[in-house]
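Note that this complex is displayed minus one protein chain, with the remaining chains in position.
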Amino acid sequence: MHVPKRSRGGLVPLGHSGTRRRLAGSLAALATAAGVLSACGSGGTTTLVWYINPDSGGQAAIAKTCSTSQYTITTQTLPQDANQLRVQLARRLEAHDSGIDLMSIDPPYTAEFANGGLLAPIPQAEQATLKQQSFKGAADAATWNGQLVVYPFWSNTQVLWYRKSFVQKAGLDMNQPVTWAQIIKAASDNGGTVAVQANKYEGYVVWINALVSGAGGSLVQDASAGVDAKVTINSQAGEDAAQVIEDLAHSKAAPPDLSIAQEGQAGSAFGAANGAFMVNWTYIWHNYDTTQPDVAKDIGYTMYPETVQGQPARPPYGGIGIGVSSYSKHIADAQQAAACLVAPKQQAAQAAITGNMPASPAGYQDPAIQKLFPADLIKLFEDSVNAAAPRTVTPYWSDISGAIQSTWHPPTSVSSSTPSASATFIHDVLTGKKLL
Amino acid sequence: MRQKTGVGTWIGFVVILVWCLLPVAWIVSLSFKSLAETTTGSPHFLPQDFTWDNYKVLLGMTSDKSTSHDFLASLRNSFGISIVATILAVMIATLAAYAIARLEFRGKRLVLSLALAIAMFPVVSLVGPLFDMWRTFHLFNTWPGLIIPYMTFTLPLAIWTLSAFFREIPWEMEQAAQVDGATSWQAFRKVIVPLAAPGVFTAAILTFFFAWNEFVLALSLTSTTTTRTVPAQMSFFVGPDPFNPPYVQLATASVIVTIPVIVIVLLFQRRIVAGLTSGAVKG
Partner (left out) sequence: MTATTIPRDQTKAAPAAASDRSVAENRLGQKLVAPALILMVLVTAYPMLQALYLSLFRYRLTTPDDKAFVGLGNYGVILTDSLFWKDTLNTVLIMLITVAVELVIGFAFAMVMHRIIFARGVMRTAILIPYGIITVVSAFAWQFTFSINNGWVNGTFGWLPGISSTTNWYGDHWHAMFAIMVSEIWKTTPFMALLLLAGLSQISEDMLEAAKVDGATAAQRLFKVIIPNMRAAIMVAVLFRALDAFRIFDNIFIMTKGAQNTESSSFLTYRQAIEQFQLGMGSALSVLLFLTVLLLAYLIVKLFRVDLAQARGE
């Protein structure tokens, strides 16, 4: 409420005429009065501002629940795109902006924020509680230099969604683990599509990371070495991953919008008449309930596909951790608030609204979750989170990810030489020899 | 012969109308489609089931207040910032244009070369340094942080347009006033200002268009809804489904922000054309 007033007050120096100066003066007085009011108004409560990634109201709801007589938590929405979200937050924090108390951070950027000193350290006792409460994958993704730096809030993972009617037609046994090669072949032989995320954005790297990890490899190792981290995408696993992408991109099973597909486009492709397979996050289960109820009834699910036959898949890991800004004026309050927000009960409460799954086994046990998904799907989610391969935790993730996007996009350009080309490029970008 | 030309002109007329209005008609049509329709894919030009829902959501007439809150805030910012920038830029430009059209003084060449350089300036190349400066001066993410560069970048156009208009003014009247004992300043204020008003108005419209349109700076020098203008806010639009861009709401927002443009164009088309062309080619 006070903020627009403040900005109008900010125009003061530009005023020229006497009346204007008087007007500006009174505006400034108003703004000051409002500021004073906000500081000590309504019985001395503090306002904590929580910058959230966009969702359908889950975070706003628990912000209300976790507000106390001591402080009120309000939310501000960040951009949807993971990288844009990072840019917005980092830009404000680098400006030492005290207007951010709490923020929802995507796991791959946690390290960058922590390394830059933008996150207030979490008290050791609280760290122990959080580590104990959270899934191991969630805790790992929130850890930098041996310290838990954000509060694991919700964890996301992908499973393989399929149209029951299609696999029946194709005669594919979905009770066995399937490989990418199998589903691509089944789809192209039977006039179906395999929907993935392959636009030039973070989601494409999520896919690539899952493919490489599924073949037993990794993108980068020794991340704590920073710029000198070892780039390991140039490996047999990298080539196996490239093979899958190349196969799909050149197959009839590729949706026409493959190279621009994000989660939403993949969802549309899967819902189309020739939709067959899709890898996507947990939220998709309820995606078709109102718009395409017949599709909703036709959805089946199983473990993420294997990159290499016989080697267990490593599904993507996503989610959100809550960070407390080190430039906040109310760090202690914000830490208390964060602890409340990530309590399993609140994790489940927001999941019931958004479909974004809790980051803790206890959250999964909550009745709200049990009502939301069938029991075997919840089990699948839990198995997937436990098997998931988080993206490398490194302060240079945005460079690494950007370099991979540049070299692996569009999917039709991927070949067996792509992994080595991207390894060279990542190295050049990290050492400042090439522009990204 | 004459009739043939007439037919050609008629066809040309229709072609121009279609060219100019088709994309506008398209976003208007999109804004009446339902979110569900575009989620499942709707390659039709016209909506299959016509709905006012998007307008209701954006204007805050539903229970979902977050979209409308952010959008209306950006609309306020856009109006406020554009209007303040326009008024200040035109005031400053009027003074400068008068001096350039009428007076001999040292440094005129400097002003003109600088204005020309700024008219050609790639705004993006200022984004980095300005971001850094604004952080130091605490102007990052404030209204003045946008108003100041907007004024600067519209000054050349405003000075240009205004000095072209000022040359058309019968200056004998000013000289007559000066003979009658008025100082240069009085002659300027009492005689020239009223005559120059139409030119000033035209410059104001063009300046407003620029500020209303500007994207790069709005995107880079703001970070919250207290300052973000509509063009920047539109690239942050999020629908009810966090992974699917809300096409129809974007289209609706597009229609809403285009309404002021159309109103201005309808009311002042003659002036805008005069202003645009007077600067470049004297007609």
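Chains here go by letter, A and B, matching the order in which they are written, and residues are numbered from 1 within each.
Quick note on the criterion: contacts are C-beta pairs under 8 Å (C-beta built on N, C-alpha and C of every residue); 3 or more make two chains touch, one makes a residue touch a chain.
Here the structure is a predicted model, which means the values were calculated and not measured.
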| item | value |
| --- | --- |
| Sole contact to the chain not displayed, among A:174, A:353 or A:436 | A:436 |
| Subunit B residues that touch the omitted chain in the full complex | 5, 9, 12-13, 15-17, 19-21, 23-24, 26-27, 30, 38, 41-45, 92-93, 95-96, 98-118, 120-133, 148-149, 151-152, 155, 159-160, 163-164, 167, 171, 184-185, 209, 212-213, 215-216, 219-220, 230-231, 234-235, 247, 250-251, 254, 257-258, 261-262, 264-266, 269-270, 272-273, 276-277, 280-283 |
| Residues of subunit A (touch criterion as defined above) contacting the omitted chain | 83, 87, 90-91, 94, 112, 116, 199-201, 256-260, 265, 268, 395, 398-399, 402, 406, 409-410, 412, 432-436 |
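One rule holds for everything that comes next: only the chains that are shown with their structure count from here on.
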| item | value |
| --- | --- |
| Where subunit A and subunit B are represented by their mean Cα positions, the distance between them in whole Å | 37 |
| Contacting residues of subunit B [partner subunit A, same complex] | 36, 39-41, 66, 70, 73, 76, 80, 84, 88, 91, 131, 135, 140-144, 147, 223-227, 235-236, 238, 240-245 |
| Complex contacts: residues of subunit A adjacent to subunit B | 3-4, 6-8, 10-11, 13-14, 16, 53-57, 60, 76-77, 79-80, 84, 88, 91-92, 94-95, 97, 99, 262-264, 267-268, 271-272, 281, 283, 287, 290-292, 354 |
